[in-house]
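A single protein chain has been omitted; all remaining protein chains appear in their positions.
Labels run A, B and C following the written order; every chain starts at residue 1.
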Amino acid sequence: MGPEFVKTVCPYCGSGCGLILMVRDGKVVGTYPDRFHPVSRGALCIKGWTAKEFIHHPDRLTAPLLKSGGRFKEISWDEAIGHMNERFDRTIAQYGAQAVGGLCSARCTNEENYLFQKLIRLGFGSNNVDHCARLCHGPTVAAMGRALGSGAMTNSIADFDGTECILAIGSNAAETFPVPMGELYRARERGARLIVVDPRTTEMAKNADSHLPLRPGTDIPLLNGMMSHILKCGLADQEYIDRRTEGFDQLVAYLKGWSPERAAEICGVAPDLIRQTAEIYARSRSAMVLFCMGITQHVCGTSNVFAVCDLALLCGHVGKDHSGICPLRGQCNVQGACDMGGLPAVLPGYQQVADIQKRNRFEAQWGAALPQTPGQTVTAAMAANDRQIRSVYVMGENPVMSDPNRSHTIEFLKNLDFLVVQDIFHTDTTRLADLVLPAACFAEKDGTFTNTERRVQLLRKAVDPPGQALDDYTILCRVARARGLDFTYADPSEVMDEIASLAPLYGGIRYGRLGSEGLQWPCPDYDHPGTPVLHREQFSRGQALFVVPEYSPPKEMPDERYPLVLITGRMFCHYHTGTMTRRSPFLDRETDRPFVEVHPRDASCRGICNGDAIRVTTRRGAIVTAARVTDRVGEGMIFASFHFSEAPADALTNDALDPISNVPEFKACAAEIVREAACPDH
Amino acid sequence: MKHTDPVDCILCRCHGEIDGVVDFGQLQKQLEDDSRLRSVSVGNALCLDGELESLAECAGGRRPGKVLIGACSFLARGDALIAGLENCGISRDRVFVADIREGCAWLHADRPGKATRKATDIVRMGMTALRHREVSADVNITVQPRVLVIGGGPAGMAAAVAAGRAGVAVDLVETSGQLGGMLNRLSRVAPGDRSAEAILTPLLEAIQAIPMIRVHTGTRVSEIRGSAGDFDVSLASKTGSARLSAGAVIVATGAKPVLPNGQYRYGQLSGVISGMELEKILKVDRSVGGNTVFIQCADVRNSKRPYCSAICCPAALKNAIRLKEIDPGAEVTIVHRDIMTPGHRLEADYRRATAAGGCFIRFSPENPPRIEGDNRVTGIRVTDILAGRERHLKADRVVLGTAVEPRIKTDRDDPVMTAIGLAADTHGFYRVQPFLHTVETDAAGVFVCGTARWPVMVDGAMAQGKAAAAKAMDLVAHPVRKASRLIGFQAVRFACARVSPTTCSGCGNCAAVCPYNACGLEKTEHGLRAAVNPVRCMGCGSCTAACPNGSISLPELGATAMVRMIENAFTAGNLTVSNALNGVADRSAPGCRDRRNGGVVNQ
Amino acid sequence: MTVHSDPGIVQNRRDSEHGPKILVFACRWCAGIGADGAGRQRLPLPADFRVIAVECASRIDPDTVLKSFSEGVDGVAILGCHLDGCRYNRANHATAKRMALLSTLLESVGIGADRLLTSFGTAHEGHQFADLMRRFYERLQGMPQQCRFETDPQAVSGGGVDHA
Partner (left out) sequence: MLDTVRKIAKGLLGQGTMDGVLGLAVGDGGVSPRLFEDPGDLGSLSLASKWPLAKIAVTVLGQCPDAYRLAVVCRGCDERALIELGKRNRIDTRRLHVIGVACSGEQAERCLCQQPWPSRVDAGVRAQGADLSGNDQVRQYLDSDRGVRLEKWREAFSRCIKCYGCRNACPVCNCSPCRLEDGLWVNRGEIAPDMFSFHLTRAMHVADACVACGACQDACPVGIPLMLLQLPMRAELHRSYQYEAGTESERHSPLLSNYIDEPAGGISIPDWTDSLRKNHGS
């Protein structure tokens, strides 16, 4: 008769905080933090506390919708699945399996992402599977995979507390990774030094011991400057380098041409500040490097990550307690989606598609042949826009809002023969779809999320999805069975057993063992306790590799027509494309209007006051938004968040890609602002 | 009234008094830059008739907006300016007088630069207060044409007679069996030597003669509900209970004489009696002989009762004269700390007492007189300050001049009176409005007179009774009254609190803190919610301060108006607010409040 | 009697330097009359205080005082009637208690309780009000100033913006 309490994981960022939902008569009526959770320890951020607000929102999709004559009409599930399979078969027949593509989601569970890529590879015979890691930590997977052997975070979040130095490059953790920020502050309370490298004076920069405000896109020169100084002063951990790394000589040769002075010219940070930072980092007994989109979302994103790895390896700060390289994953299960093989070139467990033995194991287990050649990445396909891909199955993604060069994305999706989108709300992408399938949100399904510190945690179903909506696991199984595939699982835990049998990293992970604290992969067998710190004795690839980071400036530098550098990113009370947070009344009330941060000098010479409406234009498009005059951004720089569809930042961003990982350059493009109208007088 | 209504600003030079210090050019420029003011005009002396009205006409000629006047203070001419505008059709709620003379020009004559900046800020704060001002709800009360008088002493009877003669129906309630109160227990009434009956009988006859007065003796007021204009009174007596309604309540419950227990061996020695016992003896037994010593200020004017009872000295003089008349040979002495005999008639009593042979000895409270005698009083020993030596007096009888104390000590002891919002002062006497409002109390429609208000002689009590009657008739005379005009000390009540039931969580803070019991909790469909009695509310704002989320507010000065005034307080002069103490993010929030650009603020 | 001030003489140090900013919440009955009286008696006072008139000191809640401090004010003065002379039947007692508690909080956080002046019944007349303001002004003079007047408006040419 009274309410129940269900323990689950927060659906927003990669911290994976523990959440307790209070449920009464099939409705979530309360949210409480899980006091004994290993990461969140009884705390939540503003989004975590209000995670329940969008669950029962009236806008939820409740029935499959088929577009005919430009209008959606409700159809039954069988009709929808039948129609979907028929349209995909027609595309395969006409253009071959390679014409089918799929976008899985970093907000769906591991099991759902696994089944999705299995359906695309087995059901449609195409490797064109991708997801929004392509827009964020693609370079990390590529670079750290090659340098260290694994693209994941080397230590745990709790490891920050006790380290001596924290170097945060290109990360606004105070706003985008709020709860683990407490660990950093606890470390500082104990005397650790917090150094923040960020063009903007973010909250974290204000509370840091030293802040290096570099010009956008000039991370490699700065890191090279630091590394050259460390080598010159002989602060490198030579014993560690000899014992555990290779390729050190090419790096030394490359760094000869670099110095703090040269770095200062390019990145605009004072040379002695570079020297001081390098010394602090090298001299401290333990140090953690954490980075995020500021490093990866550049044309030289992969090289940026190589530079970070080289710096850490140079000083021996990898594979030890309180020392490691920590890419902060932005979404609740982007780590899991990558682990589950949601990438065109990789099968579950980062086993290469091109590797015949690995592929044979999967074919033996799945009982059918798999496509040999790696698929196309979503950004490359959209950039090419050569109609190679004809029909796309999108699960839980909103590329129109998240992918760069919005008009280009819309044109690509419009040219498709068939587009089916599976989501919990209508978004800009579902409006372009031919078929829309209603899915279930985090509180309406069982499954597992993997957070940024590789901890696989259990979600528990609290309430039923609204109307005829089904959770993605059930939808995928019904679509697959309709295609004659053997997707018979009693419940998601059996899917995890299959994953464990195929991916060695998840070898020992069973629902029974996840309990309250989850397990950190790699967990090779049943009684393995999980691995808090990677690369302790040996790197996954044996010896760590020094890779020379080639520096290439942002594709689009400021010029007289577009004199300002536009940076895009997130703010503390909204999440990605705003599908969930803008439908949570509390968060929408916190910030309900888009804004662009402008430096006072840039604003004054254009006669812009705080709050005025301004038009931001780039070579790709223009938006009208409100100006927030503040010195959080440096001069000659503006910052826009991309949560607001009424002023979509992705209409401005540059779709130039990083050559290796195809991640677009969100963090730097040239723009201009013009005063539109005075601030509304209220 | 919305905050987007246009605002016209009218500044007054006051013939150089203001613009001698404040630079009107700069002031006008700053105000004209502000987009929230429709027009800014300057007059020489707005209080001279015609000038303000003409300026208001041409400014408000288009759609009638609000008028912001930058001139002198409210107490100086501000009120007159508002009244002037009210005559030509602009209601009080649409006008705000910002004081830039007493509050700025005259205070800072030697700092013209800062005075100008301060004047700009004062006008701007006035503008935000005016923009965000709303109008409180006002209710009309149907007034019951009846007056209830509680207490049948001289004050109550005088009030009843005065009201009854004016044609108002009166209910006179007396707990004891008969009217007259203290008069029944006095032989003679000071000043002069009129007998108590001489005062009492005409009053009783007058009450008999007026049919409008209904007397209820032996009756107690058990409960009073409702508020000014419509009190619902329930009476209780031995014969049963009754209910009646009344438009106004006059409290004349008097006070009770103090029994000086523990003072001067009262209660141990026979012969040591209190003043009231002497009255009883004189009333009955004409032949009272023997030496008598009056000791004044018994158990009063000390830390427990730090006030003078004003009755004991005149009574002592009157009785001393009486004793001398009965037995001229007796020695009558008045031992006192001071003799309080204000006015010519009491002074005459004093002279008659000395003429009759009574002698006066002054003692200091540090060593009071000591009574001698084992079971019957024989004499007293007192150190006479004036003579500087101790004197020994023979006495057959010692009369203690005792004080009068209130019937109740604190509010909580008297639920009937607290329910209607009547409060007691620190000594327990009912509290009247300070400053010139002798008989009005904090509760609208409730008046107090006689010793219930403060110890007073009989003639004073009767005078206060008539005053209370006059005030009560003023309220009861109109069949319908506006709740906002019930307050004694203000022409119009400042505001009446307003509750927004959707945001109120029913915590009861406002009900607990309201000084007038005007705010209470009532059951609604979504639980307990606060509710305001629009008649009792005086607009002080205690409830708004106690309410944690501002569900109850004063519309005339709401939370938005207060915050906007604070924000506009120091805007002129290009203030940057990334301040040392606060030290947090500077004021570049997404809202439109940025004071960097020449102080243009948008609220 | 009109006061014609010769700009040359008067425009001295007192006019340009920026004293601590004080926000005064004056109850309209006692302190309001005191402030008005100070004006009538032309008592010279520093010009860095602003008066907000309220009906009774009981209208002021801690949120209002704290909002004043958050807007960069150096000192807040709450001037009400004598604790047993409040026109609204001892409404100012609740304010006296709340502000005593608030000053404890301000002291424990390090802002300093003497930044909050509560005076009940000591600002009835002009000279009392002026004396109180001067004493509060001196007390704040010795403490770090909350915020800075960046530049005088006259000095800033055109619409140029200063910056923190």
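Structure notes:
Operating definition for what follows: a residue touches a chain if its C-beta (ideal position, glycine included) is under 8 Å from a C-beta of that chain, and two chains touch if they have at least 3 such contacts.
What you see is a predicted model; the values in this text were computed from it and never measured.
All shown chains touched by the missing chain in the whole complex, by label: A, B, C. Taking the complete complex into account, A:Cys573 is the one of A:Val129, A:Leu214, A:Cys573 or A:Val598 that touches the chain left out. Interface note: of C:Arg28, C:Arg50 or C:Lys67, the residue touching the hidden chain in the full complex is C:Lys67. Although one chain is hidden here, its contacts on chain C can still be listed: residues 62-63, 66-67, 69-70, 82-84, 90-91, 93-94, 96-114, 116-122, 132, 135-136, 139.
Against the chain not shown here, chain B presents residues 410-412, 426, 503, 505-509, 512-513, 515, 521, 527-528, 546, 548-551, 559-560, 563, 581-585, 587, 589-591.
By the touch criterion stated above, the residues of chain A touching the omitted chain are 1-5, 7, 20, 22, 24, 29-30, 32-36, 40, 42-46, 48-49, 174-175, 178-179, 181-182, 185-186, 189, 203, 206-207, 458, 460, 515-517, 571-573, 586, 589-591, 595.
Rule of thumb we're sticking to: only the chains that are shown with their structure count from here on.
Once the centre of each chain is set as its mean CA position, chain A and chain B turn out to be 70 Å apart.
Chain A and chain C have Cα centroids separated by 52 Å. Between chain B and chain C, the centres computed from C-alpha atoms are 29 Å apart. Within chain A, residues 600, 631 each touch two or more of the remaining chains.
Touching two or more other chains at once are residues 159, 161, 163-164 of chain C.
Those residues of chain B lying in contact with chain C across their complex are 15-17, 20-21, 26, 30, 73-76, 99, 101-115, 117-118, 121-122, 125, 421, 423, 425-426, 431, 433-435, 442, 489, 494-495, 513, 515-516, 538-542, 544-546, 554, 557, 562-563, 565-567, 569-570, 572-582, 586, 596-599.
Residue ranges of chain C in contact with chain B, taken from their complex: 2-5, 7, 10-11, 14-16, 21, 23, 32-33, 35-36, 38-40, 42-48, 50-56, 58-61, 64, 67-73, 84-85, 87-91, 94-95, 98, 111, 144-154, 156, 159, 161-164.
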